[in-house]
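I'd like to ask you about the structure that follows.
Missing here is one protein chain; the remaining ones are kept as they sit in the complex.
First chain written, first letter: the chains are A and B, and each begins at residue 1.
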Amino acid sequence: MKYVLYQLKRHPLAIIAILVILGWIFLAFAGPSFLAYTYTQMDSTFQMAPPGVNNHLLGTDALGRDILSRIIVGSRSILTVALFTSILSTILGILLGFSAGYFGKAFDTLFLRSMDILMSIPPLVLSMVVLGILGDSTIASLTLIVSIAFIPATARVSRGVLLSEKSQEYVQAARIRGESHVYIMFAEILPNTVGPIIVEATARFAYSIMMVASLGFLGVGLQPPTPDWGMMVIENRPIIADAPWTVLFPALAIASLVIAISIFSDFISKVLIHER
Amino acid sequence: MNSYLSTVFSKVGSLLATLLVISLIIFSLVELMPGDVAQMILGQSATEDSLRELRQARGLDDPFFTRYGRWIAGVVRGDLGDSIYMQGVPISSILWRKVGHSLFLALTAFIIFVPVSIVLGVIAGVKEKKAADSIISFTGLATMALPEFVSGVILISIFAVRLKWLPIVSVIPIGQTLFQNLDILVLPALSITFVMFGYVSRMQRSSMIIVMNSDYIKAARLKGLPERYIIFRHALRNALLPTITIIGMNMGWLFGGLIVVETLFGFPGMGSLLMTAIKTRDVPLIEACVLLITVIFALSTMTTDLLYGYLNPRIRFKGGQR
Partner (left out) sequence: MKKIAVLLVVALLFTTLLFAGGAAEQESTKKSLRVATQVPGLITMGIWDGQAFALNASIYEYLIEIDANTGELVPVLATDWETEDGKTWIFNLRKGVTFHDGSAFTAEDVKYTIERTQDPEVGHLKKNDFAAVERVEIIDDYTIALHLEKALPTFIYLFTDYNMGILSSEYDYATKGEMNPMGTGPFILKEIIPKESAYLVKNESYWDPELPKVDELLLYFVGDIDASVSMLESGEVDIVPQISPIIKKRLDQQEGVTVVSPYQENRFIALVQDREPFNDNRVRLAFKYTMDPQVIARSVAQMELNEGVFYNESFILNEQAEYLDIPFRGRDIEKAKELLAEAGYPDGLSVDLYYASDHPYGKELSQTIKELSAEAGFELNLKGFTRDVYLSQYWLNVPMCITGWGARVDVSMLLSYAYHSEGPWNESHMNNPKVDELIDKIKAEVDYDTRLGYYHELQRIFFEEGTVINVQVPYLVALSDKVIDYRQPLTMLPQYKYTDIK
């Protein structure tokens, strides 16, 4: 812990990043309840209003909807999907990667082959096609499909760390003791591999946000009027000359979140890897 | 060298096997889609009889594996089927032109981002912790966080709307080819570049740092070789390898980015064709596009792997397993 704080002091950028992330989480939870407008309310006399007009802190879009409310509500869905996606893909990755690394031989070959196949389709293409076929996307379907697309990456990392731990003494000791495979994998090995796995999970979080935003842009994200940040950028593109704030703020939202998470991910990897 | 060649062959072999499995997955996924194909072709006012006739003529009611076999047999022959959305036009006639456009766009993006990222990554690595490094690193981080459509929109508003230097929409006028309209490539290629620049320059930077601190380089310095010579003749060669890996690893993202960018700019390539196919539920077209994208992607990953194997003397000369 002391070490973490020490490192934090040396990396002011990481502090800012953490604050930004916490800020977004807070906003997502608190919701726009303390604001003057809901995210669907159409203030028809103040369409495309610049920031500051009529209590619209970030202005309004073409239908008179408050941009700030829409961004905050949008943060909920994007954070939820990204969070669940990174958790789910990490868990699935651990399950598959550990099994492959631990049991080796046939299992491993099967795993590597399947990963090869899954990896032959670029993740965005895979998600886009499946979600497009399924029709309307829900938070559940988005999470599930994107997680599946991410499995090759997380599983590869998990397998890698498991392989490096496999030959350690404590593993041999547990085997001799007669512990079950499941116990060895999850009670013995897992705690020692937490570092790299968490680093990977945070990186996944950043990727998830970009993926979800891109899918929203392509039209297979959450349907209107649910404010999807990607959709906000694209639906306001036509009025970018008259009302640049309608595109700028959602774009900044996406950027700030991804940058913050990337910095945080870098920082975590420095801390955790030094610890070894 | 022989063992290297055999590696190549085995890779190609597994590529084909993979493609076969993928094609089956794609086919099943897409065929599961709800919607009556016959109705889509003939429109709302079609009579029951004409619908039935059409279904029979196209074998739409045949069992699953018969239809799959028919499709694969066609693909091998070069016949990708007919598009439903485009009134029965053979897909091969539309697809190849678009593939060419997309490849050209990807190439343009490559030509821009590879040299720029490497050079700036090298500079950042050599001038570690100095001003140049901070600027380059932060730029890389910032651009990495902007999905392609965001940077695309920003580029459009600056260069196309405000300055009017380049077209807003990438349209090829009737009767002309891409080569007569190269200006439509610029903004889309730049949008893709932004994201890739971040990844590649950061990797280049860190591998440069590691190499510059190695004993080998320190020895070269002691020998009195000029700094510039050290950087280019010695360090760069070694630092390049991880960069190639990173480029290879991010190919998947490049393809995704291609689709996003083509949709944003209306660029007439494979990505926007796939988007149209999905939106219009044009089953044969979706199947053809996804299959083709997979093939090209797999080929490019394989090429990167082989290139890495070739360049890395440890692998090339030992010829062992990776």
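Keep this in mind: a residue touches a chain if its C-beta (ideal position, glycine included) is under 8 Å from a C-beta of that chain, and two chains touch if they have at least 3 such contacts.
Bear in mind that the values here come from a model prediction, so they are computed numbers and not experimental data.
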item: Shown chains touched by the chain that is not drawn here; value: A, B
item: Residue, one of B:A106, B:V126 or B:L258, that touches the chain absent here; value: B:V126
item: Touching the absent chain when the full complex is considered, from A:Q41, A:N54 or A:T80; value: A:Q41
item: Listed residues B:L29, B:V116, B:M249 or B:L306, member touching the removed chain; value: B:V116
item: Chain not shown: contacting residue from B:G100, B:P167 or B:P242; value: B:P167
item: Missing-chain contacts mapped onto chain A; value: 40-42, 44-45, 47, 62-64, 136, 223-225, 235, 237-239, 241-242
item: Residue numbers in chain B that touch the chain omitted from display; value: 35, 39-40, 43-47, 49-50, 83, 85-89, 94, 112, 115-116, 119-120, 123, 126-127, 160, 164-169, 171, 173-176, 180-183, 185-186, 228, 231, 266, 268, 276, 279-281
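Note that in this section only the chains that are shown with their structure count from here on.
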item: Chain A-chain B separation of Cα centroids, rounded to whole Å; value: 22
item: Contact footprint of chain A on chain B as seen in their complex; value: 14, 18-19, 21-22, 25-26, 29-30, 32-34, 141-142, 144-150, 153-154, 156-157, 161-162, 251-253, 255-257, 259-260, 263-264, 274-275, 278-279, 286, 290, 293-294, 297-298, 301
item: Partner chain B, residues of chain A touching it in the complex; value: 116-117, 119-125, 128-130, 132-133, 135, 206, 210, 213-214, 217-220, 230, 233-234, 237, 240-241, 244, 247, 251, 254-255, 258-259, 262-263
